[in-house]
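The other protein chains are all here in position, but one chain of the complex has been omitted.
Moving on, here comes chain A:
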Amino acid sequence: MNTNQLIKQCKQNNYKAQIEVYNAYKNMMLGAALRILKNREEAEDIVQDCFIKAFEKIHHLKEDANLGGWLKRIVINKSLDIARSKDNFIITDELEILENEPEDVEDEISISTTVIDIKNCIYKLKDKYSTVLSLYLIEDYNHREIGELLNIKESTVRNQFRRGKQQLLKLIKNKEL
């Protein structure tokens, strides 16, 4: 079944199609939830709830829509809600000054760096940095969209991103040594 057919079948509450959608997107959804919540058990529960919620609301979705993108938005919004409710991260707006630090940080990473290294280093970052970095680098949100999601100014997002990236590169470098 292609995505259009899957959406159509899910709208008819077809169990097989729902399981197919779940299997196709569960790992992506879990990754997104885990990067925000940093707790596997909790993230798995959230992902399951989000699939159920999505199947209940799927009649709102056009058949030619981006199913993966739609599901990702649901799980990210839900995970951010949970994180906020637990005060996992509070990012407050800063003065409207974009930090004028030059791009002097070496953006290069060693060729020996692995995917696991990157994941571990992101995980070690403070919640506010790992969230902004993940949303930008991995989930492909731009700064404006992240600002809307987190209810902060775009300039704050940019500053958080810059600081987060510096810390991430530092962690990767230390790992390499």
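Here are a few things to note about the model shown:
What we mean here is this: a contact is a pair of C-beta atoms (placed from the backbone, for glycine too) under 8 Å apart; a residue touches a chain by one contact, two chains touch by 3 or more; residues count from 1.
Basically, contacts and distances are computed from a predicted model.
When the listed names "NADH-quinone oxidoreductase subunit J", "HEAT repeat domain-containing protein", "ABC transporter domain-containing protein" or "Heme exporter protein D" are checked against UniProt, the chain not shown comes out as "HEAT repeat domain-containing protein".
In the complete assembly, the contact with the undisplayed chain comes from A:I138, out of A:M1, A:A65 or A:I138.
The hidden chain makes contact, of the residues A:K119, A:R162 or A:K175, with A:K119. Not every partner is drawn; the one left out touches chain A at residues 13, 15, 18-19, 22, 26-28, 30-32, 34, 40, 43-44, 47-48, 51-52, 55-56, 107-109, 111, 113, 115, 118-119, 137-139, 165, 168-169, 172.
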